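Can you keep this structure in mind? I'll have questions shortly.
Note that one protein chain is taken out, while the other chains of the complex remain in position.
And now, chain A:
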Amino acid sequence: MIFLEFDFLRYALIIGLMIGLIAPAAGVFVVVRKTPMIADAMSHTALTGIAFHLWLASFWVWLSEWNPLYTGILFTFIVSFVIEYLRRRFQTFQELSIPVVMASAIGLGVVFISLADGFNNDLFNYLFGSILTVNAADAVVIGVISAVSLLLFLLFYKELLFLAFDEEQAAVNGIPVQRVNLLFAGIAALIVASSISILGVLLVSALITLPAAAALRVASTFKSMFLYAVIFGETAVLAGFFASYYYDLSSGGTIAVISFLIWTVVVLAEKTIGLIRQRSWEEAK
């Protein structure tokens, strides 16, 4: 394939495939825990970190050599623990911990952006994602994050499943709830931050929640939900990647739109099959 001759496209494709695997896998837990907004909160916090980095780099020039995304990852990591702490601290209306943190983080981010002399091209790429800006170092970092995340998902699968299904019962059965929740928050933060390069801050949650939401419609077991979510996620990444290359469209945007189309097809197919079954049952009567 012609476009694979370009290094940056090869890296972008590799990164896309890795993110297509880990983002929907994290999404499975995010969706069944009924905390879909957490991905948005984390990605917006990454933008705050990036803006903070750009502001610091405006007077400490040596910082320009570093990828601002790493500061974004650090911020996301911290915020994931803050959300988890607030969830634990305020047992009633736990879900409010996410908008509280998200609103504060965006506010702080906008302050940093104005301090760093407003919006520039860099920030625009982080908002919407770009396959043109990735390099070999990004591919290595995201590769390591993907491998570590997958390993941790496998090792702590049973604890994460039990916590997602019934946190109180998991605690009674001796599962270290707080530690496992913190671990998940940490993995989710890493996955969200590493997805930003391709998807952009505004669209990260599309690849985390939409494939998992579609998988929820068709999966009968928890394990099969992972399989479906990853198949839908990789399909969206590949289709979005080629569409963005051949038609010069935003990679994050096309991946998000294709994820939505997959979800729509799955929901319509489910409804149609349900109707056909209902009719054949009525005719049989």
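Note that in this section a residue touches a chain if its C-beta (ideal position, glycine included) is under 8 Å from a C-beta of that chain, and two chains touch if they have at least 3 such contacts; residues count from 1.
Here is the rule we go by: contacts and distances are computed from a predicted model.
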item	value
Name of the absent chain as recorded in UniProt (options "Urease accessory protein UreG", "Aspartate carbamoyltransferase", "RNA polymerase sigma24 factor" or "Zinc transport system ATP-binding protein")	"Zinc transport system ATP-binding protein"
Listed residues A:78, A:155 or A:249, member touching the removed chain	A:155
Listed residues A:120, A:169 or A:264, member touching the removed chain	A:169
Touching the absent chain when the full complex is considered, from A:106, A:219 or A:238	A:219
Interface with the unshown chain - residue positions in chain A	32, 34, 155-156, 158-159, 161-162, 164-166, 168-176, 215-216, 219-222, 224-225
